[in-house]
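Shown next, in structure tokens, is the structure this report addresses.
Here the complex is missing a single protein chain, while all its other protein chains stay put.
And then subunit A:
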Amino acid sequence: MFFSSGFRIMSTVSMEPLLHHSVRESVRYALKSRIFKPSSWSCSTNHKLVFHARSFCNFRSSNVHALRASTTTDTDLVETLESTDIFFKETFPLKRMETVEGKIFIRLDHGQNNGNWQLTVGCNLPGKWILHWGISRVKYVGSEWDQPPEEMRPRGSIPIKDYAIETPLKKSSSSEGDALHEVKIDLIPTSAIAAINFVLKDEETGAWYQHRGRDFKVPLADYLLDDGALGPLSNLLIKAEVSPANDSESSNESREAKKKGRSLEGFYEEQPIAKQVAFDNSVTVSVRKCPETAKNLLYVETDLPGDVFIHWGVCRDDTKTWEIPDAPHPPETISFRDKALQTRLQPKEIGDGCCGLFTIEEGLQGFLFVLKLNKGTWLNCMGNDFYIPLSRSSSLLAKSRQGLSGSAQILEKNAEEKEEASLSAYTSGIINNIRSLVSDISSEKTRKNKSKEAQESILQEIEKLAAEAYSIFRSSIPTFLEEPIVDTEEPIAPAKISSGTGTGFEILCQGFNWESHKSGRWYMELKERASELSSLGFTVIWLPPPTESISPEGYMPRDLYNLNSRYGNVDQLKEVVKTFHEVGIKTLGDAVLNHRCAHYQNQNGVWNIFGGHIKWDDRAVVADDPHFQGKGNKSSGDNFHAAPNIDHSQDFVRKDLREWLCWLRKEIGYDGWRLDFVRGFWGGYVKDYLEASAPLFAVGEYWDSLSYTYGEMDHNQDGHRQRIIDWINATNGTAAAFDVTTKGILHSALERCEYWRLSDQKGKPPGVVGWWPSRAVTFIENHDTGSTQGHWRFPGGKEMQGYTYILTHPGTPTVFYDHIFSHYRSEIAALISVRNRNEIHCRSTVKITKAERDVYAAIVGEKVAMKIGPGHYEPSGPQRWSLAAEGKDYKVWETS
């Protein structure tokens, strides 16, 4: 018993970061956190006693054990075990986290192309490492993080907003032959870079490796020493500390790297890091009756490495009270505080692992044990002691289970066996938690709001499960991949307007660029263009972020209710919205919900106290961004590092944001939303906001990196689009998402003349638009990728091919302001009118007729044919095609 109580404490501790107010609420929080981040259960702990074996005995067939047993040298033992009546045999999988130590190294030297300095960052632990980095500029006092110039970015780098770059580390091997992951950054001597800042991110675990909760910093110019204020900079690299497993406190602080000199010097620095890696082992227990003595012989065998101790005892009844059985005990057995015995398992003679044989008197009900590894690590069975039944009735039980092994083995055939089991364990766990919560509530007859809360969490859970089932069904049944396609003959009924699709016939205009704030009267300038945009055929305009903001572009909002921005004041905003409504264009507000800049500092000088109309304190800030010392829960998504990330799991936060959006709808007249940086929080919250504010259209910016192999973009970007689809799914389809996948593939196809990329393995469009067209908002450029920022600019001169693609294809196309008011204007206008004339909508069908090296062609909705690329293509078929639009390397036809 005392073991179990010990372990109960542990399991409670592992939930602690999620607990908030009371025990009852802990159930809910635990649930929520599980919903969003199932991984938090396995990796969030910072103590060692986190092991729970799972027992899915039915999934292991007994012949597996037999095989294993026969490989041991204990032949006589094995024989007896095999030949006599084994009435119990079970293998318990053991999951063990082990801390693996490795190093991060940073090297600054002259690269191969002599002259230029090169910074190399690497790591020798396995993982999916990403360097998340940015630069500090000389004489720039604003943000510490800024994006490096284009030339410095290694291939495969992805800009993260406007302040950082993410570059995956590539596998290579060191001179000793160890596998290494490293990335090299070429420094540009001419650029005025003061320092490179970075953190190392492990995508597998989501862990960030920093030093002392702060970023790594490599100073390149040391003029700052004059400044004095930034003294720590000279202390450049201090020991890396791992945020999730920070118990490795090492002493080698800045043993090198005192770069006081004024000129740049090469250096090499290593930082030890530790990472938790999961290992799977198992323990097999078999019990047989010794025919001579009528005693039970219990054989324990495990493949755990190193010294394994078994703490054990017996019990006489169902209370499972530990008792010490009578002697004789196996060799190397000691009594442990008079309550249990501790026996060292003997190493097997052949093969890894160890085993032990125990003789148990008759008349005992069960055998209880836990395992202890040499490092003081305890292993138990799902938080309980392992329990092995010994009595006759239990042997019957075990037999009847064997009778069922027929069906159990079927499951085993399934390759996904284990995964499935754990999945079902996971979901049924959720269900059970919810159930217990509900029954708890109803049995106590608590107040109304409690049962409402319970219901809400249940409904949320149902939605989660349905979304999961949906995504698997969608992707596993090819015939169901496309959504039911509306017959082209019948127009979509207006009743089908939903926030995820609008009417289905929307064409968006992004109504600003990165410079639009400069005039200070952008709203008024836009207003003058309203009727023009309407006549071009646009139905929706995306307006810039309207709130007061730390940055002039508006993406660093502070007081959400202050709508006087660099684009104009609140009255001008209302006026421009009204004007667009008059010309029949709907307006989207750019809502920044992921982060919010603070008004005040807390007692540590960290900016995380909010003022203005919505006064939040640090509880509104996520806890896992070290920059801002939030006291909320962990983020349900990725973090944006330049401002405090809002903790959307807090009810008060969501309530305030819902109210704000409703207020914007009513007060300003916005018809819908463009949602900034939705990677930062769970899509389920977006659904909440959208249901509350009931927009006519909503689109989220879910921007992450495409997959590359050796610097070359992979043909198959299913993983990338799946992530976007998963997000849409999490919003329950209430929001569309920008089709970043399509843009990325267009880049490669056009830039390198690889038009074959535009057909996926199944002959469908390779972007989000190929899988979920009605929720895909296609675009080729926006204020971040293009404009004066140019983070990921569309291949120059090929914009019209891009527009030909997105304006003839399903999905909801977006045209960037800069392109409309450029020399492309008339060509874009022609394409829009082809789209409108032929009633191409977000769900139109696409038949790809050609996808070769130099030409891509498709027929959309049976009435429009298009081709892009220098190669030749003419549509054929029974229809009569007439040319509708034409330009450099593109042609569009329609049926006449």
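A few comments on the model shown:
Going forward, a contact is a pair of C-beta atoms (placed from the backbone, for glycine too) under 8 Å apart; a residue touches a chain by one contact, two chains touch by 3 or more; residues count from 1.
Note that contacts and distances are computed from a predicted model.
Think of the chain that is not pictured: of "Phosphoribulokinase", "Protein YIPF3", "Beta-amylase" or "COQ6 monooxygenase", UniProt labels it "Beta-amylase".
One of A:Asn116, A:Gln455, A:Ser519 or A:Ser535 touches the chain omitted from the figure, and that residue is A:Gln455. Considering A:Cys381, A:Ala591, A:Leu750 or A:Ala851, the position touching the chain not shown turns out to be A:Cys381 (whole complex). From the options A:Pro168, A:Pro389 or A:Pro875, the residue with contact to the unseen chain in the full assembly is A:Pro389. The residue touching the chain not shown here, chosen from A:Gln271, A:Thr579, A:Thr734 or A:Thr895, is A:Thr734. For subunit A, the residues touching the chain absent from view are 1, 4-5, 7-8, 11-12, 23-24, 27, 52, 54-58, 318, 320, 381-387, 389, 393-394, 397, 400-401, 404, 406-407, 410-411, 413-414, 416, 419-421, 423-443, 445, 448, 451-452, 454-455, 458-459, 461-463, 465-470, 472-474, 476-477, 479-480, 483-484, 487, 489, 500, 729, 732-734.
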